Every structure is written in C-alpha cells, then in structure tokens.
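Excluded from the complex is one protein chain; the other protein chains are retained at their positions.
Labels run A, B, C, D and E following the written order; every chain starts at residue 1.
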Amino acid sequence: MDQTEATRRGELLKLWAAPGTNVEIVTVQEGPASIESMYEEYLSIPPVAKIMYQLEQEGYDAAILGCAGDPGLDAFREITSNMLVVGPAASSFHAAAMLGHQFTLLTVADSMIGSSHELVAKSGLTDKLASVRAVNIPVLELAVNREATLEKLVRIGRDAIEKDRADVLVLGCMSMGFLNVAEEMQEALGIPVVNPAKIALKMTEALVSIELVHSKKAYALPPKLASGKVKSLNELLISRS
Amino acid sequence: MDQTEATRRGELLKLWAAPGTNVEIVTVQEGPASIESMYEEYLSIPPVAKIMYQLEQEGYDAAILGCAGDPGLDAFREITSNMLVVGPAASSFHAAAMLGHQFTLLTVADSMIGSSHELVAKSGLTDKLASVRAVNIPVLELAVNREATLEKLVRIGRDAIEKDRADVLVLGCMSMGFLNVAEEMQEALGIPVVNPAKIALKMTEALVSIELVHSKKAYALPPKLASGKVKSLNELLISRS
Amino acid sequence: MDQTEATRRGELLKLWAAPGTNVEIVTVQEGPASIESMYEEYLSIPPVAKIMYQLEQEGYDAAILGCAGDPGLDAFREITSNMLVVGPAASSFHAAAMLGHQFTLLTVADSMIGSSHELVAKSGLTDKLASVRAVNIPVLELAVNREATLEKLVRIGRDAIEKDRADVLVLGCMSMGFLNVAEEMQEALGIPVVNPAKIALKMTEALVSIELVHSKKAYALPPKLASGKVKSLNELLISRS
Amino acid sequence: MDQTEATRRGELLKLWAAPGTNVEIVTVQEGPASIESMYEEYLSIPPVAKIMYQLEQEGYDAAILGCAGDPGLDAFREITSNMLVVGPAASSFHAAAMLGHQFTLLTVADSMIGSSHELVAKSGLTDKLASVRAVNIPVLELAVNREATLEKLVRIGRDAIEKDRADVLVLGCMSMGFLNVAEEMQEALGIPVVNPAKIALKMTEALVSIELVHSKKAYALPPKLASGKVKSLNELLISRS
Amino acid sequence: MDQTEATRRGELLKLWAAPGTNVEIVTVQEGPASIESMYEEYLSIPPVAKIMYQLEQEGYDAAILGCAGDPGLDAFREITSNMLVVGPAASSFHAAAMLGHQFTLLTVADSMIGSSHELVAKSGLTDKLASVRAVNIPVLELAVNREATLEKLVRIGRDAIEKDRADVLVLGCMSMGFLNVAEEMQEALGIPVVNPAKIALKMTEALVSIELVHSKKAYALPPKLASGKVKSLNELLISRS
Partner (left out) sequence: MDQTEATRRGELLKLWAAPGTNVEIVTVQEGPASIESMYEEYLSIPPVAKIMYQLEQEGYDAAILGCAGDPGLDAFREITSNMLVVGPAASSFHAAAMLGHQFTLLTVADSMIGSSHELVAKSGLTDKLASVRAVNIPVLELAVNREATLEKLVRIGRDAIEKDRADVLVLGCMSMGFLNVAEEMQEALGIPVVNPAKIALKMTEALVSIELVHSKKAYALPPKLASGKVKSLNELLISRS
C-alpha cells in the first residue's frame, strides 16, 4: 500500500477511535500489493510477524492485522504474550453473529470463496454463515469508482438477503472497510453491515479496556523460544551457508 | 435483587464504563430472586420486556440484560428497533471464542448444564465449547464468602484446563461477574477469564459507537404490531374477562 | 383463544384419542391472542406454568402444550416430576425424522423462521431439516378461509418438495393442526404431513402407556424448590414492596 | 430364535399392546442365531425382506423389525408402500431424545460400538448422544442369568450417568428389551430407560392410528419394480445358470 | 453381470493396474442385475461375503467391492483380518476431498439420493459434499448409448459446478466408472472427475504396498467366531429344520 493510502487509513482510524485510544498505522517494507489469494496471504506473514514482535517489545497494548483474511493471526499470537493481537475477520464474524441469525460474507473474488469458508470455520461460526459471495472487483480497483463499487456491493448484498436469507452482512476486505460504505449499504439494505476496519478497532478497544489478551495456552510461544534454545525470533529462521 | 446490591452493581458499571458512556441500572418490580432454572428465566422475561420497550421510547442507545442466561434476548430485540439489546452470555461466548481455541463455561448449578449447552448452541459456538462445569453454590450465596467462592471457581477452572483442555474460561452468571473475581482467577490460572458483566458493557460500547444495532430482519417486530393490528406492546397480552 | 374454539379443539382431541384416554382442554386466563413472535411465546409461559404445576398436583398423567413452538417446555418439565409434559413441536420433528430423510417445517410467518431453526436445533434434528418455509397468513386468520389456507399450504409444500428436497412436511402451528388439513395435503402432495396436534396426542399416549416420563436429571427441579428454600412455585416470583 | 422364545415375545407384545391392536410375531426360516456384528445384520435382511413384502400383500398395517440395529429398515420401506415399517432403534433414539438432553445407548458388544454410532447418526441424533457403552454379554446369554444381566446393566448405566452425563438410557438390543428390565433399571438409576421392544410397538400404534406411513419420496420403490421391468420382488435377485 | 462384461471390466483393471499388481475379477452366482436401491444393495451382500471370506483363505492381499455404494464393506472387513477390503465409494470420496473444497456425487437415480447422503456421512465427509445429483439413466442402460450418457453426465456436472459450487465430481456407480468417461468429462468441465473403479484400484495398491489393512479394532471379528463358538462363516447362518 502506498504511503498516501496508509496515511488516509490511519486518519480514518483516528477518527473512529474512542477518546484515549492512540492509533498508529504501521506499514511493511515488503509484501503483496494486495491480498486476493492464499499465496499472497502467506507472503504477507513473515514481514508482519517481525513488526508484531517488535511492537510488543515497544509496549503497545494491541495490534490489529491489516488484512481481513486474518493471515498469520495464530502465529502473531504465538510470538506475543502481553500485546493483544486482533484479526478483523474474526472480529467481524463474531460481531455479525451477535447481531442476527446468519450473515453473508462479501469476499473480494471467486478465488477466495473456498478459503473464506475455512476462515469462518476457524472462528467456529459455520452454523451462523448464510453464504459467501464474491464482489469480483480487484482489490486495488475497489476505490477507483466508489459509486460503482457501492452499487455492486448493494446488489450482491440484496442477493444475499433474498436468496441466502442473510440478515447481517460482513465486508470481507480491509479495502472495502476503508472505502467506508457500510453505513450507506445499511441504509440501502435495511440490515446491519459490518465494516472489518471499524469493528476490529472497537473489539480491540473493548478487550484492552478490560485487560483481556489472547490465551497463551491456546497460542503457545514456539517451543524453541519457550525452552530458551533460541534467544530471539530471528533465530527461528535459519539459512544454509 | 435488593436496592443496595443494584446500586453496588451500577457503581461498578460506571467504574468500568468508557468516558462518554452513561450507565444506569434499572430494576424490575417483580421477578425471581435469582435465576437457577429455565423456569426462573422465563419468569423474568415479561417484566423486563416492558422496561425494554419503554427504554427505547425514552431514547436509550442500548440495553444490557441483567442475567447471563440471556433470557428473552430475542424477544427484547423483536420489540425494539433502534435501541441495541445485548446479552451478557452471547457477548461472553464470542469474546472467549476470539481469545482462544475452546472455552469452558462455569455455570451456577448442575441444573443449568443442559440449558447452558443450548445457550452456547444458540450463539453458534458449540465447536468452540470445551465443556460446561457447574459451581453449585446458590446464586444468592455466591457473595457470602467471596474467598471461598473464588477458591472454588479456581479449582473448577483448573479442572476445565486439565481435563477438558479449556484455554479460556467464561463466568456464566452475572452475580459471579459482579463478584469481580475474573482478574484474580486469571492470575491464578494463567488463561483469560471472561466476566459477563464487563464484556457485555464493552461489547455494547463497541457496537453503539459504530452504530450497529441488532438486525430487524433477524428479530422482526411481532406481526400484530407490524401490521398495526395492535397499537402497543400491552395489547399483545389479553385477559379473558 | 375463545371458548368456542377451545371447545372445538377439545372435541377433535377426544375424537382422535385412543380408547381409554381422557382428554381435557384447559385454557389460561391471560396470554397472547396467538403466537407469532418469540415475545408472544414468552408471554404465554408464566400463566401456563401455574396450570401445569397444578395439574400435576391433581394427578394428571400428562400435559400437552397448546403451541407448536413448544414455549416453556423445559420449564414445565422442571416444575413437574411425575406428569409427563409433551411439546407438539418436538413430537412433530421426531415423528417426521422417523418417516423420511428430511422434512420441511411450515411455520406461520417469516418472523418465525430464525427461531424455528433454533427450535429444530434444540430437538437435535438439524441434520434432518430440509428447510423452514413460512405461510404468512396471520394465525388468527388461518381458519377464515379454510380452502384458501389449504391451497397455500399445498403450494408451499410443493415448493419444499421440489426446491428443498423435503420428503416429509410438518405443520408448525397448532391452529394449522386443528384446521385438520394434513390428510388433504398428504393426498395432494404424496408425502407424509405431520399434524402437531394429532402427533403430540399420540406421542403422549405412547409414552404414558409405557410409563416413560421426561428425565429429571435433564430437567431438574429449580434448586430453591429442591432445597426447600421455597415451599411452592408461587414463591419463586417475588415482588418488591 | 427358537419357537418358545418367539412365542414368549409375542405374548409380551400382546400384553403391552393397546386395546384394538393385534400383534403377531413372525419368524424367519433362516438367519443368524443372534445379531452381534454387521455381518449378521446383513445376513438377516434378505429373508426378512421377503416376509415384509408378503405381509404388505396380506394387508397388515405395520411391521416392526425384530432387531434393534434396524437392519434393512430402508430396504423394507422401499419395497412396501402402505404398510408402515418401524425400526426399534430409530423409535428408541427419538423417544430418548424427546425425554432428555442426551442419552447413552447400551449396545451388546464392543464390536458394535462403531456401527452403533453410525446408526445414531443415520437417525440424525448424534447431537443428542452422550455415549455408546457395551454390555459385553453374548446376546444368547443375556437371559441365562437375568439378575446378573440386570446388575451389569445398572452398573454400566450408572457409569453413563456419572461419566458421560447421560440423562436417558436406551437398551440397544431386542433381547435386552424382552428381558423386560427397563422399569427395574429406571427405579435403580432414576432416569428414563427406553425398552426398544415396547417403544417400537407404541410408536407403531401412534403412527398407524393417525395414518402416517414412511415417505415413499424418501424410500422409493426400486426402479426396476417402479418401471415394471420386473414384476415382483423375487425377480430382483437373479442367478447365473 | 454377464461374463462378457465381467471380462471387459477385468481387462480394463489389468490395463489400469501398476506393474506388479495382479488383478482378477470375481463374479457371484447370485445377486441383483444391477444396484439401484438399498434393497438390491443388501441382496448383494451375503453371496459376496462368502467369496471375500474364501479369498482371504486363498491368500489375496486385497479385495475391492464391485459396487460404488460400498454395500457390506463393514461386514466384509469384520470377516477378514489380513486381506484389505476396499470400497470404491469411500476411495472416491476421500480422493475427491483431497483434490478440492467440495465435491458433487453423481448417483444413478433419484431413488438413491437419500442413501447417498448417508454413505458420504459414513465416510465422515459430509462437510466436503456440495451435493448429490442423479443421472436417472437405468444402470443397465448406461452403456447402451455411451455418447448420450456422457453428454448427460457433462450437463449434470455443469449444473453441479454452477449451482452447487462443486469443484470436484465423483461418479457414483461402477458402471459409470467402467464406461471410462471421467477423462472426457474432465476435459469438458475443467475440474477433476473421480472414477470409482480406477481410484479404488489405486487406493488399494497404495495401501497394500505399505502394508496397511483395515483396523480390526474398528471391524472386529463377529463375537461368535472370535470366541470359537462357531467354527466358520457358514455356521453364522442357521436354518430352522
């Protein structure tokens, strides 16, 4: 993501944040231009992991992933202990499940439908999933024509309501989230629409304020680190000379 | 609940609330002394429903149920449209699911284990449930000896961790929540412990702040009200003269 | 329900009853005019509970709920020990599951589809559910034009067969049951149609004849009653002076 | 089964039958001595199928299988259209599910535990199954020492209650059913115990009395018979000359 | 199956077999002409069982069932200990699950759709099933017009892809398998098509080559054989003189 867009997203988050919450947006030096495949999800993880590890050292309370596929969420939680790590996907799914009977996830492309089902299953919420429907606009083009994107989202959302009996919608992509269209969709469609960027921020504020951090029993420190066999994250990756 | 205890709870909620959140505690004129059975859950619903309906008229943003069995949650959502209604149980289960792989629910009595399973199923989170275990201290006596209760909760929590592989715990009763022991349990056990009173407040703040309300497609206004056949909630209950 | 209709229903039940079964129809003094929402379900429970409790004292063998949403079934079973309490919904779902691979539940209104899914899940039979479809005729008008209602039921039943692959149908409302149209639907559609009023009576006769009563381990007496802390059902409800 | 035992079982069924029900017990010329494996289940099917087919021709209202593994139930329903065919296993599981939260199935031998789980799954009731436990007394020896068998059943039933949280028990074998010990077990254990022989009879009476027959959409006539390509059941089996 | 067709199938299997695999096709003296119902499935089991039992005595490494409904698979495994018994259905379902997210099973007739769902459930793969669709060409006529059959299979496969989101197809019948059309379907449809005859052979070779045999803990010898009460398979079937 270019710096302009990163700054824009940071400004939105600051706008959405509760009084007392300080938000910083952190970008990586290397990664995929956007995430539309599992391959790109995995590519994004190692550089982000390093930053997560470092942020905890710096004393941050929490970190939110920048992609609504939650790539690497479990790994980031393994390598942090006091800094809560939050995934926008999991946050969105649980919020949606709290608001209705069954939600539809609007994912970016047909190529992500299968893995989106797996993502919902990982959150334990398959029983609350009405369907996954793809928008099929390249992530990097979602913001090119905001009105056209909004119109398509509303159209697909209406299909979800009528054909799949969805009563809540989830935007399955951070670029959709930062397009800031959920409220307009909500107005057009009459059901709650969950913005992953907003809800992840709010869930993070909620959990941090009552000192809940992800379970270290669920996401244990990698054994080599736990046993002291290696001293730092970097040593977990070795190169053949 | 007597007024002293209600006041005490209200004070705690105010303490826990984010800046900008105004909390009021509302009590009913009639209801069960505590809730330890489905029968008592149902008894509590009609008086609370009237209050919910009225609170919406008065312009409240949200209302949180006072019992961690979420009795009547769906009904209260049917009769409100703009005021979000939140259940402590659903809030707790979803928070727990966000923090680990599988949680154990600590319910009040053996008599509630079956219905607790149904409650988790209703939230869609059966796949994330390690077990339900009962504390078997009468609700009204939980606070009589805080230390003894805490000790028992820790002991049963340890069983949940060791025998059921729980990595998060949920306190399944508001009186446990207002006993304010989650942090002490957390320290003793090393895994997150979710306090239903706190998390319900935080989830409510989170959802309200981004204008998410329960889906009216999921929780439709009762048809007689929707069609105008009856004009108010009270007319839905008729007596034979 | 007015007395004429109550009497008519009682007559039908007597007609359907096996030799040796004595049926009495009991009406409450206060309750919703019909049940088309969860709110109305909950409204119906407290007055019925009192009657259930009293009927057991009077020595009845069994009691059948009057609503095919089974409102309060678990509570009524908690407060009775020797008198079997039977729900028309559960009876219908289990009968349907015994007769085919998957059934469609015909519920009264779109507003009940979500809670109907939860009701089937509570009976453990989600795997046997083809779909829930709504008739969308107000309960109180189902009998206004019997032919029109029957025609609509047949049309929706045909959709269930063709689109959802249902091979059994369940009428999801006692007013549909007492309309006595299952046999005509069966003839028109060629698959079994379960009438909740009839099957609940027959399941009750079946269980009573071999002395099976609901499990008190599953539906325990409310702890305050079990421990003797309160002496009667009425004391479970307290008013603030 | 020898003729004496068949007669004894017939007498019990007559005793249990409702006024107006005529019970006849029919035995096959060839089959396994008892059923303790899937192999023996399959062996039992072809001879029973012929009898089922013939019984329908003779105008019987219903037929109940003689084995609580329900071997061939789907096949017998395929080849009958007006005569209801009932399985003791399915009847027992559905009755148990109607009476509590979760039941334990007491099967005859360890060798049947895997297939018992499949049998419960076939009825759609896996969510209601607490466990399957084996009695490990050969079927043909169950009646040799009634007291010892009863004692073992009670002991295993107690394990099911305490270790698996069962709140209903199902006897998973017709020879256990005709041992007529359910009531004694019930008294000893305090939870309902379902006798497959009794409940199958009662379910049959219930369904027949309201003219419900298994769905022919679910259990279609074999296509060769339906299309008229073969004229009778016998022609479905061909021998190479 | 006539001898010509049996020979033809044997030739195909030899062609498909790996170097070092010796395939023999064995036919029964008595059985259904083809299998299009559960009744015919059960009819086929006893004669095949005898052969399976004998083949093990003769020292074969493995046996593959001849029907893609896997009739009697569990029973054949009970009566063999060292000779692996493989079902074409289970082999196909697991292969399909390894190749994609969700598969559609193409079964022979509408009458088999219900039992096909049960078959997939038995293999544990319900979560991977997109749908079951029926070809509705009688098994014995599948090969009459190969082109017409292929065309229909492609058409129904396309429906499965477009309407049910299938990404793998399974041919649910050995006669479809030996029609040898999977590759042509694959070419036409662009997704993997699993031929039960081929994959069963390959799975068998795979398992035999690393000495894996079905678990005798899962498929125990029938107790009467295990205990020595009967000496041979034949004695498990008794006739009344």
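The definition used in the following text is that contacts are C-beta pairs under 8 Å (C-beta built on N, C-alpha and C of every residue); 3 or more make two chains touch, one makes a residue touch a chain.
All of these numbers come straight from a predicted model, not from anything done at the bench.
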Remark   = Of the candidates A:Glu11, A:Glu118 or A:Glu183, the residue in contact with the absent chain is A:Glu118
Contact with the hidden chain (one of E:Val26, E:Ile51, E:Ala188 or E:Ala206) = E:Ala206
Footprint left on chain E by the chain that the document does not show = 16, 18-20, 86, 90-91, 94-95, 97-102, 123-128, 161, 167-168, 183, 190-192, 194-195, 198-199, 202-203, 205-207, 209-219
Request  = Using the touch rule from the top, list residues of chain D that touch the missing partner.
outcome  = 113-114, 117
Inquiry  = In the complete complex, the non-displayed chain touches which residues of chain B?
reply    = 101, 165, 167
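By our rule, only the chains that are shown with their structure count from here on.
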Query = Same or different for chain A and chain B, when you check if over half of the residue numbers at their contact belong to both copies?
reply = same
Query = Roughly how far is chain C from chain D, going centre to centre by Cα mean, in whole Å?
reply = 27
Note = Expected list for chain C, residues touching two or more other chains, is 101, 114, 167, 218-219
Message = Chain contact topology under the given definition, line, ring, star, complete or other?
response = other
All pairs of touching chains, each written as two labels joined by a dash = A-B, A-C, A-E, B-C, B-D, C-D, C-E, D-E
